[in-house]
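For this view, one protein chain was removed and the others were kept in their places.
Letters A, B and C name the chains as they come in the text, with residue numbers starting at 1 for each one.
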Amino acid sequence: MSVMSPRAQPRLRSDFPRFCTVPTRWGDNDVYGHVNNAVYYAYFDTVINQHLIASGALDIAQGEVIGLVVQTGCHYFAPLHYPDPVEVGLTAAEVGRTSVRYEVGLFAPGAELSAAWGHFVHVYVDRTHRKPTAVTEALRRALLPLQRPITTNHSSAFPSPSSATSAPCTP
Amino acid sequence: MSVMSPRAQPRLRSDFPRFCTVPTRWGDNDVYGHVNNAVYYAYFDTVINQHLIASGALDIAQGEVIGLVVQTGCHYFAPLHYPDPVEVGLTAAEVGRTSVRYEVGLFAPGAELSAAWGHFVHVYVDRTHRKPTAVTEALRRALLPLQRPITTNHSSAFPSPSSATSAPCTP
Amino acid sequence: MSVMSPRAQPRLRSDFPRFCTVPTRWGDNDVYGHVNNAVYYAYFDTVINQHLIASGALDIAQGEVIGLVVQTGCHYFAPLHYPDPVEVGLTAAEVGRTSVRYEVGLFAPGAELSAAWGHFVHVYVDRTHRKPTAVTEALRRALLPLQRPITTNHSSAFPSPSSATSAPCTP
Partner (left out) sequence: MSVMSPRAQPRLRSDFPRFCTVPTRWGDNDVYGHVNNAVYYAYFDTVINQHLIASGALDIAQGEVIGLVVQTGCHYFAPLHYPDPVEVGLTAAEVGRTSVRYEVGLFAPGAELSAAWGHFVHVYVDRTHRKPTAVTEALRRALLPLQRPITTNHSSAFPSPSSATSAPCTP
């Protein structure tokens, strides 16, 4: 399929330093019986912001700095289905001066190869004027556990894929 | 407020025999900073069908009998917010020949009084012709653990509210 | 079906003084091939707030008074489907001191009988403290064109059902 040149490949579980489990909802499935493509981005949004909130780096009601989304994308390899939960892997693939590129992998329970993976670029801005602002110290600290580099060469230095476990994404 | 006569009252945790926890999502919050009223029904749908699927009483892809929704309603008492999870209590309040009235309570984590509660009436129909069909034996069995009657007179015969714990809603 | 006693009846087009057309979306259909029950409430929310905003009675970003939802409900009679649009009828069935009960009818294009109808109770509150506040003059004016009483006795004093036309719901 030349329209997708070069064709992306699924990611491995070991590509993602952090995992949490997102339950699916009835309405996530569309008429074809699998999770609708747009809903994958709702999972991305939820897991990334959950990590930032839980780490004390984002206060959606009061914080002076908020993250605005400037770019997103997703590659789909295999369907996901309600009522099965989705195991979501997260990494901070690039940390810039005012922005962060997150990569997210979606896995069926226990699967080694991602059913889908995508990226999500946040620019951090001040809430009032919505102008880009430097990534805060609190955010840099929150990103540290997400910064194992993505690799497609899985050497023995990496934990075995099964070592990353998936718990609920709690705030 | 006469428009809501008679004004409904919150339910107690002890009114619901089964509980499970639904995580919220970023997009559940609307512009006013709390979970949008329509999303409550997505929680109802998800938890009721999850129970039926997990109990072997509903096969959404292949089953000959499916549940169609003919009536829903909700009373809202206090806001819910992403990123906090919602503890969802479920009961089968009335079981008819072809239909079931479920009642659902939504609780902030650990709260004794519901933030909202609602009802949800399924009529069971055959998938092809969508005509009402008698509640199956498998469904009756699935409903048994949900049939502790709703009461507003909380005698000592009921477990203390805190005895109902909330686990993930797994399939 | 005793669980729905008394069984509600569909409404007529002539029960609603104002109409506008809401296009459906791909994701509105669920796995059973029709619009999911929770999505009906998204239509209610959208049309009611659109009317208030267009009438100058609600400013969602800056206004001092906002409407919080305290009660909703819906009766479903026939399915709706993407890609067909939905013709939405709106009436203000009761106007209280601090709250309004809206009733909403959803019609397939050109249908005389509603596919569904529901109610939606807003309490108006001040944005900061979220305490009930009297319905404003601007809101009372916005409600006037919605206040033809709901009737099930359709006398000749009412326009013929086909006289209510449906345009886009524009702001």
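The rule we apply is simple: contacts are C-beta pairs under 8 Å (C-beta built on N, C-alpha and C of every residue); 3 or more make two chains touch, one makes a residue touch a chain.
These numbers come from a predicted model, not from an experiment.
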Inquiry  = Going by the contact rule already stated, which one of A:V47, A:L80 or A:V100 would touch the omitted chain in the full complex?
reply    = A:V100
Task = Quick one: say which of A:V31, A:A108 or A:A138 touches the chain that got left out.
result = A:V31
Task = Just the residue numbers, please: which parts of subunit C touch the chain that's not shown?
result = 21-23, 25-27, 29, 33, 42-43, 45-46, 49-50, 53-54, 60-61, 82-85, 168-171
Note = Touching the unshown chain, subunit B contributes residues 26-27, 29-31, 33, 36, 38-39
Key: Touch residues of subunit A, complete complex, unshown partner   = 1-4, 8, 31-32, 36-39, 41-42, 44-45, 60-61, 66, 68-77, 94-101, 121, 123, 132
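The working rule: only the chains that are shown with their structure count from here on.
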Inquiry  = Centre to centre, using CA atoms, which chain is the farthest one from subunit B?
reply    = A
Task = Same or different, please, for the subunit B to subunit C contact, judged on whether over half of the interface numbers appear on both copies.
result = same
Query = Which chain would you call central, comparing Cα centres to the global Cα centre?
reply = B
Task = Find the geometric centre of each of subunit A and subunit B from their Cα atoms only, then give the gap between the two centres in Å, rounded to an integer.
result = 30
Task = Measure off the straight-line distance from the CA centroid of subunit A to the CA centroid of subunit C, and report it in whole Å.
result = 37
Note = subunit B to subunit C, mean C-alpha position gap in Å, rounds to 24
Query = Can you list the residues of subunit B that touch 2 or more other chains?
reply = 42, 45, 60-61
